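One protein chain omitted, others in place.
By letter and in written order, the chains are A, B and C; residue numbering begins at 1 in each of them.
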């Protein structure tokens, strides 16, 4: 953006697993930390694959796969401290993992047993939001709350490339900028909004949107977990220190379908996917660990075994998830008495009883 | 924005009436043209003052004064060709003047006899839009229409600094950019949105918003009619030639109240207004004409006399404006038969007849 | 005669409209290459090009707002809102602009825009994908609001909606998209005006009033009731605003009882309007109050519960029983 601009894409680990330097961002990770990141990446991919399988078997109504976006999610998710609050879309299973949300709780929404199965305050991880872009405003409001109650954390909000077109998202930029709110906008540009390529949403790289609103934007290799971690950590730190918002564009690729009901062969060419497979977010960490002899086969096998176990466990617990009772429909609509709803509840209970007799 | 950026504010005529050069924009105006611009400025100010007076006398319910914004409106308005289409807010009385809308037609809305008193297609001047920002999307759609039917014109849309925060306005930037629509966004930054100063909407100059969406933005001295004309003319030309959208921020000042019901003394200091009075858009053209001996006292007197006549004429025609008939309420809601509305119309006509008898 | 699914009938209807009038455009999210998430616009971009079948940025207010601009320029846009629950970002453009601009312009402006909304539940979807937001639009003067319930109507009504010079909110019963029926695409003789209701089953004891997805449910209820000797007349309202009160009143005056069935929550729903009007105009003919069967006064529940939320044959019959209890 300025004359001596840094390389447009922040990258710290190449697809081949080489560590590279970046003038503005760097990170010092212990072998232990790298192995831990690797483990996260593998486990969330496994959770995701399992969920896809569960949908194929009719156990879920639908699933939104994160395949290919693991690094963006684990990198940014691991940058969060306990005090930070995260607002996801419907695809942030990797971030949920970092926030200690039991994966089975993610399935409830997709199985149709609830609209959101965890307590946001318990995990500092908000519920999934389906209406595109809405959560960006919630996140900014939350960040304004931190400013007002003197809390320690910052806020991060996830959204997609498609979402960048929504009025709400742009209003959230206005608010964040004007109030200098402690927030990080984390846009996973997976280059597709269902069937629409990124060109239908923007003719310039999305990270530059931030400049138009008066705060910094940075594009990071979204398949590079090191870079995602480093850039997010820095942005969160800036936010906490009163330097206001940052927009991070994680440049990545949606390797799977939009959701399990989608058929991407209708709108994109196979070669694109093939090219991106070479940039796989997990393979490069594996290569790095290997090359630098930071992990041995035993480690990789152990992670794979853990993933298998996790998958099996998830499968079992998904299938065991109890259906809600019909009367659950009437709960939590209001926090206290509501005459008409109470009447409806009573009437419907009576109606159902009629069938039993 | 870039290393060798031009001066931030495009100005061709100083408040003192000196012509100055700008590397990117210039304009060659005949004395006749300058006098004509001067006349426009004076006449629209007179129309505006008359409307304010009419409101004070109870002839209008409310009025939104353009005081101080004459140059922005006449400069941009005179840049339009017959083929171009303009979408105003509720304050573009000066642009309306350039589009040959009879000033009395502007009063209908404020007098409460209609919601919009002219045929947009006749003047290529859309109706006033009150819901902030909505018209920006209409304008982009219209520009997309020009692209599709191969028309010659471009589109210009007006909005305020406050409006820049609305989702719709930002969505219109997305659309315009993605479709490379032939449109000029003309933002009159009069530095106030009712009682809120510009800092409540943006922490950087508004023209830079465009860069975030991938098209050029330029800030022009909104009290300099030459600069407004030059910059708008160029932007419209670019639009017509397929170079897509431009955002023009006309940096100006709302010298009056937000509307006649507003009391700006509650929220802004008098010295601000005093400072801006020195930048008056009309005085500087007058000074320029004088200094360069392009007009004599006779000319100025003649313009003043014309203004007086225009004002008196407007006053008379406003007062004579007929009230709508009650049944007008039911007209134009649908373009053809609508059973329930027709029943309501008939019933209400009958009800009213009951009083007559 | 061809056998078409409801979704294909819509597709053919739009294709016909586009062939007949080069000003007709299709716009929305994923309507182009993908042909829409329900494939209702399948193949149209291929045949009419990207200028006429427009994949838009992801913003509903933008879709309606730019459609208004295109209409001002003489086009006739057909906008798709991907799912019912996503119409709300466009609420402002629909309610304050689309509905009101023609009157604002004293008739100098016409906005021949169709807003297609796949609506209703029963497909096991996640939140916001199963709602029935018609009441919001019925209450908004300036809009015409219609709902199709079968392939033939889908075919004729979408074309009439596109031909209408008024903005039309066009509801499509998404769970009926795959239902098939014969459609005569070769003639328009059989077309009924799209603001007319249709008696889809004659009966004498009670009138069932429905539209969109609930028409089939009511027909099934009527079949079941017939076996028990109760004769139900079923009316497919088709147009919700305006309402074909003539046919409705005629039927209710004959049967003396009416039950309105819709998926939207009963509270403040369209059933209330129908009940109020019927009661006002057929007061002395009513042997019981007009009863309403609909969604509960809760957000649409998770899909495992939707069979409880949505009116079904049993709940319709239960309401009819209650009507006979007066």
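Definition applied: a contact is a pair of C-beta atoms (placed from the backbone, for glycine too) under 8 Å apart; a residue touches a chain by one contact, two chains touch by 3 or more.
Source: prediction; values computed, not measured.
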Left-out chain, listing which of the shown chains it touches: A, B, C
Which residue of A:16, A:100, A:263 or A:331 touches the chain not shown here: A:331
Hidden-chain contact residue, picked from the options B:196, B:283 or B:306: B:196
Which of C:31, C:54 or C:99 contacts the chain that the document leaves out: C:99
Residue touching the undisplayed chain, where the options are A:17, A:116 or A:197: A:116
Residues of chain A (touch criterion as defined above) contacting the omitted chain: 114-122, 126-127, 129, 131, 134, 136-149, 151, 167-168, 171-172, 174-175, 178, 331-336, 338-341
Touch residues of chain C, complete complex, unshown partner: 61, 85, 88-89, 91-92, 95-96, 99-100, 103-104, 127-128, 135-136, 138-139, 141-142, 241, 264-265, 267-273, 275-276, 279-280, 283, 288-292, 296-299, 326
Residues belonging to chain B that touch the chain removed from view: 61-62, 90, 108-115, 130-132, 162-163, 165-168, 193-196, 200-201, 261-262, 266-267, 323-324, 326, 328-330, 333, 338, 340-341, 344, 348, 351, 354-355
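Just so we're on the same page, only the chains that are shown with their structure count from here on.
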Of B-C and A-C, whichever chain pair has more C-beta contact pairs: B-C
Chain whose mean Cα position lies farthest from chain C: B
For chain B paired with chain C, centre-to-centre distance based on mean C-alpha positions, whole Å: 40
For chain A, residues that touch 2 or more chains besides their own: 165-168, 200-201
Residues of chain C engaged with two or more neighbouring chains: 56-57, 59, 61-62, 89
